[in-house]
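Here it is, the structure in full.
With one protein chain held back, the other chains of the complex are shown just where they sit.
So that you can tell them apart, the chains are marked A and B in the order they are listed, and the count of residues begins at 1 in each.
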Amino acid sequence: MPDALSRAKSGDHDAFAELIERHEGMVFSLAYHFFNDRSRAEETAQDVFLQLYRSLGTIDSDAHLLFWLRQVTTRRCIDQARRVKLRAVSLEDVELRATEKWADPFLDRLIRESIETLPDAQRAVVTLRYQEDLDPSEICRIVGMPVNTVKSHLHRALQALRRKLEKHS
Amino acid sequence: MRKLVISTVLALLCAVPASAQKINLDFPGLADRAEEVVDITLDASMLRMAAKFFSNKNADERALREMIGGLEGIYVRSYEFAKEGEYDRALVDRIKTQLGASWKPLVTVRSKKRENVNIYANMVGEKVTGLVIISAEPREFTVVNINGPIDIERLSELEGQFGIPEFSSKEGKRHD
Partner (left out) sequence: MNLENDLKRALRRESPPPGFAGRVMQRIEHGEVQRTRPAWWRAAAASVALAALLGGYTAHRVVEQRRGEQAKEQVLEAMRIASEKMRYAQEEARSIGSHD
């Protein structure tokens, strides 16, 4: 039986839903860790998959699909961050954070909030490196930057995070 | 406990073209000991060439093109080392001694454990015509020298705005 990607490309909606289920965690998490906002992350993730549906004809392998999703998600996050500097916090977010306060270790929340304060490029690079375990040569192809620039962003992001976390410790 | 010494911070100043001093940024042997090196030398002609490649349609790139338009040079030497103690902190003083009377300290940050930063501006009257930034960390040494009229306030706002291209035709590009 052809794989889910081939079937989805032929117009099989069930197969496309299977692709979503397979990759929704990765896409949602990239957006969530970038914005530190679950509702914004869901909105972004939905848009990414809608875009994928439009672009299925250009995807030619599972590896390409993974690369495409990482690239499109990251760039959407950056573009949105550039356009919308201020955002309203939804009540859903506030309630969720109230429970997360007890469910998540304090340090994890502090780390995510610190990442949120990083410049866009550093935030993207850190998320790709530590959520997806990608090395700079893979990250540079996703974000379209020279590899030394990626390394520079990573280095400065870690410096900035260390400083912020040391201030709180 | 960290010690902080702050002198002054200057705000935005208008630019008047004037020749500024180029600092000697040769540090023999440092690159060989470093794990990572950033070495950037851009004179006036290279800056004019680079300016042509900044997009007019992108507000951030347009702003940056304007910023570098009047500059005579940008020079960066940055060395990252595997462990502490790999470079002589006296390098900082070696650079400072090259700065003449027209160079004024803007900010000095001194910390025993973290980053020491010295920022100097070359002043002609009240106009900034050059900038030197010296950063000394336990495992990294960085010097930036910008010659020409520079907008200091605008410069410090730039970080994070650049590096990732606008979301455009590169979407979905094959990874191989």
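Everything that follows uses one rule, which is that a contact is a pair of C-beta atoms (placed from the backbone, for glycine too) under 8 Å apart; a residue touches a chain by one contact, two chains touch by 3 or more.
Predicted, not measured: the structure shown is a model, and the values here were computed from it.
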Next item on the list: Using the touch definition up top, pick the residue from A:Arg7, A:Arg38, A:His64 or A:Arg82 that touches the left-out chain.
Entry: A:Arg38
Item checked: Sites on subunit A contacted by the missing partner chain, in the whole complex -> 11, 13, 16-17, 20-21, 24-26, 28-29, 32-33, 38, 41-42, 45-46, 49-50, 53-54, 56-58, 107-108, 111-112, 115, 126-127, 129-131, 133, 146, 148-149, 152, 156, 158, 161-162, 165, 169
Check: Residue-wise, where is subunit B in contact with the chain that is not depicted?
Finding: 4, 6, 9, 38, 40, 42, 46-47, 49-50, 52-54, 64, 67-68, 74, 76, 78, 106-107, 109, 115, 117, 119, 131, 133, 135, 142, 144, 146, 152, 155-159, 162-163
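Note that only the chains that are shown with their structure count from here on.
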Margin query: Nearest whole angstrom, what separates the Cα centre of subunit A from the Cα centre of subunit B?
Written below: 31
Checklist line | Residues of subunit B touching subunit A in the complex | finding: 36, 38, 80, 114, 159-167, 170-175
Checklist line | subunit B partner contacts - residues on subunit A that touch it in the complex | finding: 55, 58-60, 63-64, 67-68, 71-72, 75-76, 78-79, 118-122, 124, 141, 143-145, 148-149, 151-153, 155, 163
